[in-house]
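What follows is a set of notes on a single structure, which appears directly below.
The complex is shown incomplete by one protein chain, all other protein chains being positioned as in the whole.
The chains carry the letters A, B and C, assigned in the order they are written, with residues numbered from 1 in each.
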Amino acid sequence: MTLASVTGTVVSTVKIKALEGLKLMIVHPINPDGKFTGKQMVAVDSLQSGVGDDVLIIDEGGSAGIMLEMSSQPIRTVIAAIVDSVDIVKEEKNVY
Amino acid sequence: MVLAKVVGSVVSTIKEPRLEGVRFLLLEKIDVKTLKGKKDFVVAMDAVGAGEGELVFYVSGSSSRQTEITAGKPSDAAIIAIVDSFDIQGKTIYSKSGLAGEPKRGPNRGVSK
Amino acid sequence: MKIGRVTGTVVSTRKLESLEGIKLLLVQPLDDNMENNGNPIVACDTVQAGSGDLVIYEGGREAALALDNWYNPADSAVIGIIDQLDQVKR
Partner (left out) sequence: MILAKVLGNVITTIKVDGIEGAGYKIVAPCTPLGAAGDGALVVLDLVGSAPDEFVLVSQGSSTRQTELTKDKPVDAVIMGIVDIVEEEGKVVFRK
């Protein structure tokens, strides 16, 4: 799973059957400090997230199928959770 | 599988119902030669009871659903083992202290070179 | 499926039993412009491809399905030799 920030929404009228009725969001992976990293993607949202929310995305077809209760669907990126908080241990000295 | 250090945890109330009761840990991938974090983060389900500061490795993709904790859940990364030690070309790079006894649990376990 | 060029072969004597008899090819993945893209991979041969051949290969779990003995952990297989390739210039 990857931490990401919801940066926008996508509206599409002409689309494959599997995507009908599903909400699509643009998500951009972020580091724990909130900085953008990597490339943005489009994820299916079933949790009513909004622009600005930090979320956990899963980028794996089988998991997307489990979440959306579909099988052999051509969708692999889904929003799995809306993040409340990320706790990071303070950098301890001599951790290793 | 990829070696990573547990650097934190992620809390979420609104989530996919099947993810209820699962711990999400924040992992930072490490450089295996220097043990330094690579500023490359991933959130993984915890299937072994790992604690912050520990060195672990995780499986990705559909293989991550093959543990008791993650079976049937939407998951693309699961921690499957806590690393005791590892060596490169015969030289021990990392070793968790207290190997002989029961590993100490809790957030402030002593982990030293 | 992806496009690559066969650049050589790999020989392994100590290997899993399920891989016995399978020829292993060194395949250089190519990008949209037919330029080398990353490190070569090793793929199982199912079509008697040879060095220099332009081929299509499949990655992932489906790759092993191209082999007679498909129950093995192979994750890439050459499944076709390309005779001709037409591409629209972008």
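Worth pointing out:
FYI, a contact is a pair of C-beta atoms (placed from the backbone, for glycine too) under 8 Å apart; a residue touches a chain by one contact, two chains touch by 3 or more.
Just so it is clear, the model here is predicted, and its values are computed rather than measured.
Interchain touches from the omitted chain, evaluated on the whole complex, reach B, C.
What chain C contributes to its contact with the hidden chain is residues 7-16, 18-19, 24, 26, 39-43, 51, 59-61, 63-64, 70-76. Mapped onto chain B, contacts with the missing chain fall at residues 1-3, 31-32, 47-49, 57, 59-70, 78, 80-91, 93, 103.
Everything below uses one rule, namely that only the chains that are shown with their structure count from here on.
The most distant chain from chain A is C, comparing centres defined as mean Cα coordinates. The distance from the centre of chain B to the centre of chain C, each centre being the mean of the chain's C-alpha atoms, comes to 34 Å.
In chain B, no position touches at least two other chains. Residue ranges on chain A touching chain B, taken from their complex, read 1-3, 31-32, 46-48, 56, 58-64, 66-67, 78, 80-89, 92, 94-96. On chain B, the positions that touch chain A within their shared complex are 5, 7-16, 18-19, 24, 26, 35, 39, 41-45, 52-53, 55, 60-62, 64-65, 72-77, 94, 107, 111-113.
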